[in-house]
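Of the protein chains in this complex, all but one are displayed in their positions.
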Amino acid sequence: MSAPARSPQVLDDKISGGIGASPQRPDGTLKVRGEFAYASDLWHENMVWGATLRSPHPHAGIRSIGIAKALAYPGVHAVLTHADVPGENAYGLKHQDTPVLAEDRVRYQGEPVALVAADHPEIARQALKLIEVDYEVWEPVTDMERAAHDETLPRLHENGNVVRHQRIVKGDPDARADVVVSGVYELGMQDQAFLGPEAGLAVPAEDGGVDLYLATQWLHVDQKQTAHALGLPVEKVRLTLSGVGGAFGGREDLSMQVHSCMLALHLGRPVKMSYNREESFFGHVHRHPARMYYEHGATKDGDLVYVKARMYFDGGAYASKTPVVVGNGTTLSVGPYNVPNAHIEGWGVYSNNPTCGAMRGLGAVQPTYAYESQMDKLATALGMDPAELRIRNAMSEGSTTVTGQVVDFPAPVAELVRRVRDMPLPPPNTDELGFPGGAANTTHGEGVVRGIGYGVTIKNIAYAEGLDDYSTARVRLQVIGGEPTALVHTAAAEVGQGLVTVQQQIARSELGVERITLHTSDTSVGDAGSSSASRQTYLTGGAVRNACLAVAERVYALAAERFGVEATNLSGGKVVAADGAVVADLAELLGEDVIEETREYHHRKTYPLDPETGQGNAHVQYGFSAHRAVVDVDTELGLVKVVQLDCAQDVGKAINPDAVLGQIHGGSAQGLGLAVMEEIQVTDGVVRNPSFTDYLIPTILDMPPMRVDILERPDPHAPYGVRGVGEPPTISATPAVANAIRAATGLELPRVPIKPEHLTGT
Amino acid sequence: MDFFRPDSLAEALAAKAEHADAVPIAGGTDVMVELNFDHRRPAALLDLGRIVELHEHGRQDGKVRIGAAVPYARIIDELGRELPGLAMAARTVGSPQIRNRGSVGGNLGAASPAGDSHPALLAANAEVEIASIRGTRMVPVKDFYTGVKRNVLAPDELITAVHIAPATGAQQFSKVGTRNAMVIAVCAFGLALHPDQKRVGTGLGSAAPTPRPATKAEEFIATELDWESPKPLADSVLRRFGALVAEAASPIDDVRGSAAYRRHALAVLARRTLGWAWSEHLGGGRRACA
């Protein structure tokens, strides 16, 4: 069968601007015209709509599933259950513990149980209600700490309820200090809340395989898992990236992939699935809620002596990325500070709460909130300025982390803090909409107190703990219409971050060619890894560079052969020698030749942590950012208005400075959201607010103006010196806002999001 | 599902009489959410969109008559001087897009305790005009709500308008939400000074199964205010007023907030709004909605 309408789409190849410039996005014009095809926009002749029946119970046995009535409903084409899963009914990013469709039990509210395909979404919805599932409702496991330690609780999976336990011991775990502060900190469950719903269109193919057009963060991992569940060889399951409306980690696990393909293969017809907002809350993983016990010891002068921490991460029903959250959480547990002694323990557990997995700032958001709260508490105990305390203990190049890893690249933490501290402060508010409460007329200044707070973070970039992390790029150089043109092909997912722009910029700079065409991302080229862990500019950027360099080598060889001159450079459409002399015009040299090279980029090797001591060179690179938040708090009503949110971040090298700013702005907004409003509220395993009416994300009236300082201290081990950008600002914004609210109120505030109830003691 | 598209009020009333299970749809900002998420599957929709009478406002017997389907945006733009309390409440509803279509008639039809127009309507002693083929009746707004999302409408009736006396004194509306825009009220409070009647009107939102006035607080403050020679109010009076407003509430714990917080916040809102309104009264002026 043919491709769906509007896919693939052709991005703009007539933009100029290489590395360090901020050219327009090649998909920008399509996007502002409303012509960019997102996964939910796809349409195919003869397609039907798929829908998912989900469990209403967080923990239950399934005695039987009756599909006859649903199947008989007019307009319904298929009703499928676990019995129809062609391959193994199990998938998962780290552990294959997740059923495609539930068999004899469900482990969370919203777990997929059956599928329907019908002529119209309304018919599909009504048919879902006709499926009869006989549940035996069980008591849910809901407390993460009990799940870690209480052997009497039901075991949700074969190996018990602990997904990963990691200990890290550095120096003297029993060290003593002059000044000791401690606290117990909690984070609620945050949602990625990307705007584009989970969606895909599966088209059965003549070879018995299937073509899936979809929104995802990682084509190849979807392909592998989908093929396995379909019982097909990977090459028969071909994935093509469609427009992605944001991701933030929430598209790393499978949602509709296997389901839509099952229906399409069963019917021999294209099947479209697109979740609505409510289903989206059940259809993807969230950020792990956490409970963290911290103790910091310092000398009277304010030097950190030790950190002790016990941290619990609630992974919910299935493992997803919980092992990585425990790894990141423990290894980043003391923050960007020099700490000679530490004893850290982290547990990631199964429960009957919603499954948690990847979200921007994976595993670092939780401890950063805790240790940055501790740093303020310590500053108060020491009578020290909170910025000064951070600067005093800031790690730097050459520091040794809590896992014994020596930082062998710039780590300008102290400077980042100084920069945000020294930015000008905003004047008192004079605008009626500018008070806490915004448009709702709750105060004209009564009860309003201003506070300033800091947050600083360290985040590991790219994959860690021994994973071979790489990306692949294919670059083809040829003359089209008299103009040398490069075609760049990767499987990397553009999710909004601007990777398409960066790929063009790199190819332009490396090949000295203006016209860069982008091949739609699909699985016909090698794996690019995920658009997560702030890694794509680093890894896929590196792969595009490598492929371009290989292409350039072949051009130089051609020039040597033709002119006997050694060329070293491609620039402005010319082939150039080391002394700057033009050797040849690129277009003329190429003539009819097509030069194509495919290359991978692998980052430096990392190593697993020692299972006992947690020591090891687990990470390849760190990103650092610092925020200063200025807030106005209506102390009587407990309402907060963030007045200013400033950030300084080291990005190594800004390949595209505008896109870097965009990442910092957007990340900061998500961090602000977690600080004051965002939480999926779960009671006894049941989600109470699966809607944008009650899961609140910041509006334009909640986001304050931002000042951003971008530092560029190149990492000598990374391509162009880049450092991952996307995650750090999400992480440090939350504690900055929380600390500012503490400064305004003097309250302890051990939990985010901070609610009016916490601020008013009600 | 059927879709009725009456061109006049008479046609609409006839349709409603014939199809009691037809759900009226004005701005659609409540109805469509319920339809999109399969929370409601009525036998028919009765579109009020083309009925001119419901989209007009004007004067009748000295009162402002607002057609049931007049959107909030027009109340803000066109009635801010006469009905500042309602206009302030309207300004806090949803977003510009919601205010361009959502209506007071729809707010009353939905009768959610969180509806923002209710506190303002209560404080201003609005009356609801209700019609059917049997005739027209007027219901004081305080008698309109009968339970959570329930009202006095009979199956064949439509809300045709609300009638509100133009403000004779300062009016205020405040709403607590956990976001600085586009948020359903955690709780809300409306207040209107009626110097002509020497009384203060109040209305509570998201504070009980139905919107309701704080009667004891109204009675208390009526005895405290000196309308002849107005003086600044003692803090103790403001606080007592706040406490009585909080006592009038019987809120619940839900995803948006705790009952205890709602009570606390209502006391603060009541104290502040009375303070603002009374100083405006002292200043002799009346502040129109921004």
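So that you can tell them apart, the chains are marked A and B in the order they are listed, and the count of residues begins at 1 in each.
Keep in mind that, in the parts below, a contact is a pair of C-beta atoms (placed from the backbone, for glycine too) under 8 Å apart; a residue touches a chain by one contact, two chains touch by 3 or more.
In this section, contacts and distances are computed from a predicted model.
S.K.: Just go with whichever of "Amino acid ABC transporter permease", "Carbon-monoxide dehydrogenase small subunit", "Ring-1,2-phenylacetyl-CoA epoxidase subunit PaaC" or "Urease accessory protein UreG" UniProt uses as the name of the absent chain.
M.R.: Of "Amino acid ABC transporter permease", "Carbon-monoxide dehydrogenase small subunit", "Ring-1,2-phenylacetyl-CoA epoxidase subunit PaaC" or "Urease accessory protein UreG", the absent chain's UniProt record names it "Carbon-monoxide dehydrogenase small subunit".
S.K.: Return the single residue from A:A193, A:V324, A:V407 or A:V633 that touches the missing chain.
M.R.: A:A193
S.K.: Just name the one of A:D174, A:D431 or A:E561 that touches the chain not displayed here.
M.R.: Final answer for the missing-chain contact: A:D431.
S.K.: Out of B:S8, B:Q60 or B:S95, which is the one that touches the chain we can't see?
M.R.: Final answer for the missing-chain contact: B:S95.
S.K.: For chain A, enumerate the residues touching the unshown chain of the complex.
M.R.: Its contact residues with the unshown chain are 6, 22, 24-25, 27-29, 31-38, 40-41, 43, 120, 122, 192-197, 243-246, 248, 274, 276-277, 431-434, 439, 495-498, 658-659, 661-662, 664-670, 691-693, 697, 699-701, 703, 705-706.
S.K.: Hey, which chain B residues sit against the chain that's not shown?
M.R.: 1-3, 5, 25, 27-29, 31-33, 35-37, 41, 44-45, 47, 49, 73, 94-98, 100-101, 181-182
By definition in this document, only the chains that are shown with their structure count from here on.
S.K.: Rounded to the nearest whole Å, what is the centre-to-centre distance of chain A and chain B, using the mean of the C-alpha atoms as each centre?
M.R.: 43
S.K.: Can you list the residues on chain A that touch chain B in the complex?
M.R.: 125, 276, 278, 432-433, 436-444, 446-447, 636-639, 641, 676-677, 681, 688-689, 693-694, 696, 698-702, 755-757, 760, 762
S.K.: Which of the residues in chain B end up touching chain A in this complex?
M.R.: It is residues 33, 36-38, 88, 91-92, 172-184, 186, 255-258, 260-261, 263-265, 268-269, 272, 276, 290 of chain B that touch chain A.
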